[in-house]
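A single protein chain has been omitted from the complex, and every remaining protein chain is retained in its original position.
Up next is subunit A:
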Amino acid sequence: MKVSMKINGVEYERDVEPRRLLVHYIREDVGLTGTNVGCDTSSCGACTVLMDGKSVKSCTVLAVQAEGAEITTIEGLAEPDGTLHPLQRAFQECHGLQCGYCTPGMVMASLSLIKENPGLDERKVREGLEGNLCRCTGYHNIVKAVLQAADEMGVKA
């Protein structure tokens, strides 16, 4: 069946099976492979994207459910000239990534966390990112990065 949605501002329409998951629509049908798959039980959060501004694990959403939605993936975060988003920059500056596999999902989950929760502190960040697993960083620097970006983005807002 035909499913259309806007991903990173671009309109896509693809013919897919009803069982197609959003993450596979994004990765395989559209070809945006920045969003990763880390598990098969919706536990790891590597596939987190924004759907109409809210973070979702794109492996728990059927592509048909995203019909007409606006999706933002990790590829849609930086400026068109490649300038990193303040959150991406904070991840680099705080060394909040190592292998980088969980990173796209972690960044997208953090982005919605920051936007939806003014006045973040360490505890709130840790609890807010509970659904996103990282095996490399021990989370220490991820938490630092999110707090740094929250500060910076707050100032900007």
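Convention: a residue touches a chain if its C-beta (ideal position, glycine included) is under 8 Å from a C-beta of that chain, and two chains touch if they have at least 3 such contacts; residues count from 1.
In this section, contacts and distances are computed from a predicted model.
Student: Which of the following is the UniProt-recorded protein name of the chain this complex doesn't show: "Carbon-monoxide dehydrogenase large subunit", "Oxaloacetate decarboxylase beta subunit", "ABC transporter permease" or "Fumarate reductase iron-sulfur subunit"?
Tutor: "Carbon-monoxide dehydrogenase large subunit"
Student: Out of A:9, A:53 or A:100, which residue would touch the omitted chain in the full complex?
Tutor: If we include the chain that is not displayed, A:100 is the one touching it.
Student: Which residue numbers on subunit A touch the omitted chain?
Tutor: For subunit A, the residues touching the absent chain are 27-28, 31-44, 46, 73-75, 77-78, 82, 84, 88, 91-93, 95, 97-104, 107, 122, 125-127, 129-143.
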